[in-house]
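Okay, here's the structure, questions in a sec.
For this view, one protein chain was removed and the others were kept in their places.
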């Protein structure tokens, strides 16, 4: 792992998720750019001292030279470093698991997509909510036509917590997330908006054709946008809205997905992730639930416990690691790994997300005018 | 009552609501433009034959001439007739209770507002959701600053039922709601959007400064828009979205309100109207409930049963009639009627709604550009 | 109406419910045993002075003598007076609507049942929760075998409000409900337990064979039981529990019903009465909802508004009045009134309830031993 050392929330999540199913092991790392934190973190994670590195470049070089080298690297650093880190490992034949947002901008994303294509390595982006069994169930139901033609896709991802804090008076004390340097002024779109759009594409099988956006900053002293309203027209004729906010006061995590089709709707709330509400037109709502035999194959194979024993966020994340591990094993054994890769967001998905963000910023800066996304 | 005869859903609702508290009585009507329906409806409502009229003009004239004439008339016809009906009664000194949308367009709304001002009669618009005790509670909490400065107002009103039907092949069989003749192509904004915007103003104490809109038609053969996304900037610095739809498949009634402030948020769902969720930043959610002593005075005085005995939609609507009846009695007795009028939407509120609709249509027709509303 | 004057919660509920649908009118009353309250209450209800009586005896005698006499009387007094009031009216050919618990004890209940049988008048007991459309839906589904053989019936009715108050030090200030004189020490079983058992019988088509009970008093200075656990064996082989409590702190109204069969379960919560959860074994839960075309005929005919416009407690109560009014009209017209009477609790249901209470007290006084109910 690169990044993700002591004090990193996302780092801990990765560690738990990779361990939970017993298929992955954390054996090497450049866990922090600060040498003392890197060493301490590695020790706490029981990484042997000779595989705790001072930099990702050193790690890539020395791991590539080992007989027992790592199978894959997890990139858990801020987004402006992703491209270079990925390059170091991909170019040495090491697969990559990468945190979102994928890169700093569209140009970097395009370069990374080329790199992945040319090296032929596995690359997956941890849009972790696609690991939830009921999100995969929703995708499968949409693909099977159960809700008919998609009309509207409504997603909001508005974590309330950061809204608790005013920005510190001292700019040095502000989180990198709220500084324009790292991901630009529309960091919120990279941070949470990219997840929402990924879910729209993942579940809806849709891709944005154009976007109209209204961005705003509500918190005092904040230098970046903290609220983003996007209206989206999709290639398949659907429309929808994506709301990303750090100032939805009182929210906990705040991710909700609803898809309305010509025959039915589906609704999913990340805070009660075991249920998926299926509401056909003119018929009562049905509460689909993880763990039932009647769920889709992909939902059943992403499941550990019986219905009613909640699996939660950590094990949804773990589903991605387990898929990835099985894809690696299948590759090694010369077996078909497509089923294991089918639910993992790709570098192309990441590029698509960066393009939406760029178009949204452009729309906002032009009085909310509709902006086209490039064709693929 | 004018309109609202047999087969009219809204007519039945008015009749139940005016009767429930025992303060109002239905004694005269021109209940349908079809004479046979008018007579039959009057008989069923135990209106004496001599007060069942063939036209609203006749009703206005003859009622005005009676010693025991009606105190007020309820207008429950399609919106393009409201102005003239209201004129007939207002000009004869009879108060008016009027269904929404208030008129066909802004010009008519302005004329009606002048008429009300010049005649000095009571006029209230049945934006019936303002009758709910917990909506009034929310308004009071916002006014007392409990949620801080308002940042975002999110309202959706997306009844699913009409989405069940395709438009009939024979245009003659289509509901007037789905014909452009009555309220123009953006009927949906008049029908449900006007309620949402009224709630935004009622609870939030806000007024739109500008709007960006995206309208769409999803149902086959439909001649009017059936989905409307509005993004709104309010005069007080808040932003928000209003979503109106007839194609939110699977929804029942689909009205939800959320207001986010700098200190807390409030959330209310019309389908579970007894509860109002108050979520302060950093503290657990509190489920406020109708019937508690700790509720605001206005919520307590709009309440009949103890907490836990749901009052529902009919009695929320009845709260408006009861307020109105008390305002009439207070006027007659020379007492202060302000408290009884405080929660009743006015002709000015109706005009404001018509202006938002006009601006939204204009925005949609101009690539989603932001359109200003006229200052008041 | 006898009783139910100013300050009576149940009186106000009856008045609203009888008026709401426009089929009943309140025209006479002995609304209080205190003459001043009786007069004032009658005036407020617009009852003409000559039909406001000082006693129920006077009312029965004088109303019976009028050409425009009342069709039926509502008895809304404490239970120890019900038998005599009912006798006065039934014996003069006036139908009776009676509050629960039906009488003071089993002996009185038997006498009342005989009286109703011998006079041939209509008599219905206001176990008002049977007026809810979704309760009637549940009964119909059970009758149609949709949940299979009934195994368990779980009902709790634990209003939290009275738990708020300690008993006043001055016994004179205590509510009659909490004095042993009126309904004996197990008043709680008459007050709320009788509703629960009525619902078990109404929905489950079941009748208790035997009962084991544990009664307790938790509130300081309280002279009657305020918590009652009953375990019941039904004639049809089902078992179940009935929990009645005035000390379920924090509850609002606290009535919940669940019925488990060999094929599915049904669950209904009075505080969200529009929904009925139908959960088949091995399949997802289905949220049945008032207002859908797929609901049972009885649920549809007990419905006014479309799905999603909550009807609430007052209109559930009104369903009973409307059924009763239609039964009277049908009788007058010589038509079949069975459909209108089918959902109204009878004097036999009331007698059954009194028997359960007597058996429960006997069980509690004998170490929780199982007590048989008499066969019918």
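Every chain is named by a letter (A, B and C) in the order it is written, and numbering of its residues begins at 1.
The definition used in the following text is that a contact is a pair of C-beta atoms (placed from the backbone, for glycine too) under 8 Å apart; a residue touches a chain by one contact, two chains touch by 3 or more.
Values in this document were obtained by computation on a predicted structure and should not be read as measured data.
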Of A:101, A:159 or A:284, the one touching the omitted chain in the full complex: A:159
Touch with the omitted chain, as defined above, among C:46, C:281 or C:335: C:281
Spell out the interface residues on chain C facing the chain that's missing from view. 147-148, 151-152, 154, 160, 163-164, 212, 214, 216, 218, 227, 229, 231, 239, 241, 243, 245, 247-251, 260-265, 279-282, 285, 367-370
Which parts of chain B face the unshown chain closely enough to count as touching? 278, 282-289, 292-294
In chain A, positions touching the absent partner: 9, 12-13, 15-16, 19-22, 45-46, 159-161, 251-254, 270-274, 289, 291, 304-315
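The rule is short, and it goes like this: only the chains that are shown with their structure count from here on.
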Suppose each chain is reduced to the average of its Cα coordinates; what separation in Å results between chain A and chain B? 42
Check each residue of chain C and list the ones that touch at least two other chains. 289
